[in-house]
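All protein chains but one are shown in place.
Let's look at chain A:
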Amino acid sequence: MDMHSFINFFLLPGIVQGSIYALGAIGITLVFAIMRYGHFAHGDLATFGAFIALAFTTVLGLSPYAALPLAVLATGVFAVALDRLFYAHLRAMPKIITTIASFGVALMLRSFVQVVWGVNTTSYTRGITRPENWFGIRVKSHEIVTLLVAIALVVALHLFLTRNKWGKAMRAMSDNPELALFSGVDNGKVIALTWIIAGGLCAASGFFLGLNTELKSLMGWNILLPTFAAAILGGVGRIEGAIVGGLIVGIAEELSVLVIPGEYKVMSAFGILLLVLLFRPTGLFRGKVL
């Protein structure tokens, strides 16, 4: 296999898929860093966000890219509502209860999507997108947009966490919630903000998954495991870890088809997850806090 084939068929699709996992993994990592539980409705929240974007394109007649920021905002607000409805009253209980509750929320979200949009596959745009050819590197426009938007969202989040009062409050709460509360941090606001960001990133992740493949009610559920693998590989609670983890899992999945049938490529995420939990359970970046 020559270099161009490797880049076109394995590396580039892996990076694009990895960026999608990274967006989801950042949300999982944020929720864990602030609230200390694994949120298993994250995949189905991504599906919900992707279909909300579809609704904006069909109802308002917007282009998919114009629908994205609206879907990000709507899913962020929806995630806050989910928290208030289902998770807020479980806050003082053992975290495993909230984790189990998130499975229930996942089922509800999936059923909602299936009732409203059906179980058949659909897409944002019709027809075939021809890839651009740059010196032998064949890349589609939506792949470039996926990468650029993912980078922009990660940079914006980094600036927010490091240069903004509420970002600092999130980091403080992640480090020591009790001390943060008694140092003037409004924990309720920080939790709402976490859900807005995690929900918004989730919608972006679902949107780009739909844009690069197709939209279906199980799409989010299918990427839940690789997304969790990405978060755990990077170190749960670490933003930079989620990005690196997402890219590694995405590229490993694409490369795995060299040795196993393509239908089983998600197995590589299982494999990575297993290896990390066995040999470095804190992840590459030793996660725990933001």
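Descriptive notes on the structure:
Following the convention adopted for this analysis, a contact is a pair of C-beta atoms (placed from the backbone, for glycine too) under 8 Å apart; a residue touches a chain by one contact, two chains touch by 3 or more; residues count from 1.
Assume contacts and distances are computed from a predicted model.
The listed options are "Two-component system response regulator PhoP", "GMC family oxidoreductase", "ABC transporter ATP-binding protein" or "Glutamyl-tRNA(Gln) amidotransferase subunit A", and the UniProt record of the chain not shown names that protein "ABC transporter ATP-binding protein". Contact with the chain that does not appear here is found for just one residue of A:Met3, A:Leu159, A:Ile260 or A:Leu275, A:Leu159. The chain omitted from view is touched by exactly one of A:Gly61, A:Pro94 or A:Gly184, namely A:Gly184.
Within the entire complex, the positions of chain A that touch the omitted partner chain are 159-160, 163-165, 168, 172, 175-176, 178-179, 181-188, 289.
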